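Of the protein chains in this complex, all but one are displayed in their positions.
This part shows chain A:
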Amino acid sequence: MSEIRHEWPLFEVFVRAKRGLNHVHVGSLRAADHAMALHHARDLYTRRNEGVSIWVVRSEDVVASGPDDKDAFFAPSGDKAYRHPTYYSIPDSVPHI
């Protein structure tokens, strides 16, 4: 009676708000196939001109780093302050730099 039946697969939705901007993740929805996912995404996430283009991706196809990878992935850049322009002191008198 109450076993979980996934009737339709899950899709992640990305919307480009306007030309010149990236597609941004806005949420997910369920649909029978990609074409239906696009239509549902249009109805669900762009009712007020929020977008000019939509991507849908099967959620199970997304490969993501996990919270446990955080240190291995992101800690190495933490001690490389010399990658940032503010690391270098230049006298105020030097123009345009």
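Keep this in mind: contacts are C-beta pairs under 8 Å (C-beta built on N, C-alpha and C of every residue); 3 or more make two chains touch, one makes a residue touch a chain; residues count from 1.
Heads up, the rule we're going with is that contacts and distances are computed from a predicted model.
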item: Hidden subunit of the complex - UniProt protein name among "Ring-1,2-phenylacetyl-CoA epoxidase subunit PaaA", "NADH-quinone oxidoreductase subunit H", "Aspartyl/glutamyl-tRNA(Asn/Gln) amidotransferase subunit C" or "ABC transporter domain-containing protein"; value: "Ring-1,2-phenylacetyl-CoA epoxidase subunit PaaA"
item: Interface with the undisplayed chain - residues on chain A; value: 2, 4-10, 26-30, 32-36, 43-44, 47-48, 58, 64, 66-67
